[in-house]
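Below: one structure, written as structure tokens.
What you see is the complex with one protein chain gone and the rest in place.
Now for chain A:
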Amino acid sequence: MSNTLQERQVRPIYDAIDLGQFKSALQTCNKILKKQPNNELVKTLKCLAMVRIGKIDEAVILSDEILAKKPSDELVLGAMSNVLRFLSRHEDMIVMYEDAYKKNPTNEELGAQTFMANVRVGNWKAAQQVATKMHKNSKDDRYLYWSIMSTVLQASDLSTDPAMRPILLKLALRLIESSGSPSIASPDRFYLNLTVLRDLERYEEALNLLEGDVGKHLCDTSLVLEELRHELAMTLGKRESELQIARTRLTERRDRNWLTFISLIDCTLADHQELEATINETRKLITSLAQEDGTSDRSAALALLELERRCREKELPKRDIPFVESLKSYFVTFGDKPACFEDLKPYIDLQGEEREDWTTFLDTRDLSNASGSISELVRSINVFKLRRMRLIEEEVTVEKEEERAEQYLRAYLAALSLGKGLPSTELQPADDLAILAASAYINLYDLSKSISYLNCATCVLEYASQRSKHAFQHRLLLIRLYRLVGAPSLALEHYRQMNIKQVQNDTLAHLILARCATFSLTSNGDLTYLQECLESSQIYSSNNNETADMVVKAFQFEKYSQIPEFIEFEDRLDSSVQRDLTKIEHVRMRLAHEPATTETIDTELVELKFLYERSQFHHDNRDFSVFPEYQPLGKLINTQTGMGEVSPGEEWLTMWMKMYIICFELASDLDPALDGQAILGGDKSKPLNPIDKDRKALSARLREISEDDYKTLTPEERRLHSFTLALVSWLEPYNTYCRPPPQPFVPGAIALANGSANAAKKVPKPAPTAPSEPPPSTNPPESVLNYFDELEKRFRETAETSTALPWEALHIATLGQEALILYNIVTARFRLGGASKLKKSDPVMQSIKNLRTKALVALKDIGGILVKIGETDATPETRKEFFESCQSITSPNDIDHDFVFGVAKKVTDARKKVRSDIGKGLERICKGQGQGLVLGAGPSTGS
């Protein structure tokens, strides 16, 4: 067929695809294929259209057919690469391009595509080979550098044998030297050259390159190169010359980069011959810079403090001017900058006389004019913060803290006048005073356990948040407080207002998703949190797609310095703790929503095992540094406002993953010998080679409990944990007896979820080991027998205790619900449809039944109580009670009666809603989920 004819034919299909009209594209394809069933391009476009409308199964079949013919037409390859990317079949993409390139070894475009396909999955060795071949054919140095970069990346890859590292690096260096043009012609090639030399510890050579004329010029406009130069010089102990460079930069070029000051100080203190003289000289230099700069730049003034601090650490002879005087003068000069507090924080850990001197200085600052001007206001805020930091135990009493809270609040309200005329897009200059007042109230709660302080904090923050609509710190604290006081819907509102997007989902989702199963109403069909989990997890698939593309792009533009950074970034998101925390919350909430079919159980089991094996490479990217921390005595507001003493992190996650895997294993007919490694094994795109070969078997590791992990659970979570473990070990022998022979693992749906179509094809299938006789009957352990009764008791106590926070009772209730769901899952095999090989009359079967009855009774009670408490929640009385607890902060002109009542109404309404909904959900689960596992829906149903 002529090209133009072909083009005329397919143009409409491309257009339709570009416009997102996949159905119409599909129809056009089908029409053409009727006449030309072998038109490969149209077939491929059809495949692409099918992928896009979700006809995945058919698309997979068709794509296999196309691949089998080893396409080499560039249009077919292009469309096919889209299909394969969408299906995450990266390995197939590599093979496809490799084959095409082999047929056509002079086609550079195909070579580049093959190279990039390997780059996308981190196949550095293969990438290097392709690039080398391309370089041979074209003599283009760009491809040489591609191969060099790939070699360097292979050297640093975790899966590479450490012994290979130097060999690969030497190879890379030889390749660089083989190039016709020197690397220095481009900053990034040069950078690559230097890092190779550095990694080979050939520092001297690297530095020589940098200190040539061209090198110097490049350092001038490239911060990356300059950092590297300094690093090399310091490694080589070039103290003298670095000292000189730093001096020159600071004086002649007016460089005020803090790194330059640090370099100056480091080099100064490393002088072992004339230490004192050098220090004096440096001190003189910095002092004069500080004087010269005045208020225009604070680096020099701060560098002076840094120098003194370091000298003190080394116990060097004291300077004639006392340290505290330097602190004071820093404050006098820069006290009207909001950052002053953060600046001084590392330097104010003082003792004895110095402490007193500093305290007196702070106490004698005149704050009477705080609302006179913005400068004065910022100064007062800094004084307040600095004073708060140096409080000692005796000063942190309820009485004194109350006084302070009121003082901050008064100052806040007075200073609001300074921001009166500002447009609503601006932050209020007084914002931090409201944060301070709220901090004091939160600390008061911590001291007294009286919830009224939390109400005060809430009102102050709500008020401040209305005055300064775009200040995020008020919202952060409000989110935390609303969760504590059992008003999660209000927390969610503020979270949404913060407009968290994209990568922030990884770093900030913890605000709303930590232990969110506590508030989940999935039992009632409200899927808000499930949805939130799914939405915030999208960033991980974006990462998988986009970041690999950008690594490719960095190769195209030869920005080699960026590539290792991109790879690290990709890895940090890919193995993010938050990612799996979100996953676990999702599983927990999901099971309260849909009946656990064998298919759900199998899918989740395989995925959790996969995640568990991968979790040894976890990165914790959660950002807690956004919290405003102004609490005395080393307390953190982040901890004070968290649900539970420890915010769920990696350790907590390990506990939950293990617990769920162990429970699911009992219900699943999948081969328990199938460990995560087997699942991972098929997925070459995620090599996990560094897994220690003689690690214990998965089942043994799952049953190990580390003290550190355990400590991160709340007391109630610990109880659930012991309950499930005791339950499982009691039932395990009977389960082994009853379960059908292990089923092999069929990837299907699960593989798609993990982004790999060919995961785990070969799974070892051990011989069935079911004993022929039922094991002797035993009674369930006490801890299992009494669990639900005691749960109810604890729930009642907590619900009645006035010092318990409202989230705590909800926590007990929802964990009880979770215990029932897990119980249903674990015992499904025995209870359902005669699938059990145990006789109905077997005492074990009786115990299983009785236990369930006990659980249902307790949970129905709890549900009923919650509904009842809910009814009394949003009444004039509760609002009045809230109002009265806030009396100390109410005043007619600002946080007035109506305002406080408004907050009271919102809080009590929200609390009522969540309590009664969770209560109703519990009742629903007790009735509905009485079915437990629905058998017969999954592919691996026992026969």
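Some points to look at:
Quick note on the criterion: a residue touches a chain if its C-beta (ideal position, glycine included) is under 8 Å from a C-beta of that chain, and two chains touch if they have at least 3 such contacts; residues count from 1.
In the analysis below, contacts and distances are computed from a predicted model.
The protein name that UniProt records for the chain not on display, among "Protein MULTIPLE CHLOROPLAST DIVISION SITE 1", "Dynactin subunit 6", "Acyl-CoA N-acyltransferase" or "CobQ/CobB/MinD/ParA nucleotide binding domain-containing protein", is "Acyl-CoA N-acyltransferase". Of A:E240, A:E276 or A:E342, it is A:E342 that touches the chain left out of the display.
Per the touch definition above, the residue from A:K69, A:K314 or A:K553 contacting the chain not shown is A:K553. The hidden chain makes contact, of the residues A:N257, A:T736 or A:S888, with A:N257. Which of A:L200, A:M498 or A:A673 touches the hidden chain is settled by the complete complex: it is A:M498. Although one chain is not displayed, chain A still touches it through residues 187, 220-224, 227, 256-259, 262, 296-299, 301-303, 306, 337-339, 342-343, 345-346, 423-425, 427, 470, 472, 498-499, 501-504, 506-508, 539, 542-543, 546-547, 549-550, 553-554, 556-557, 559, 561-562, 565-566, 568-569, 572-573, 621, 623, 625-626.
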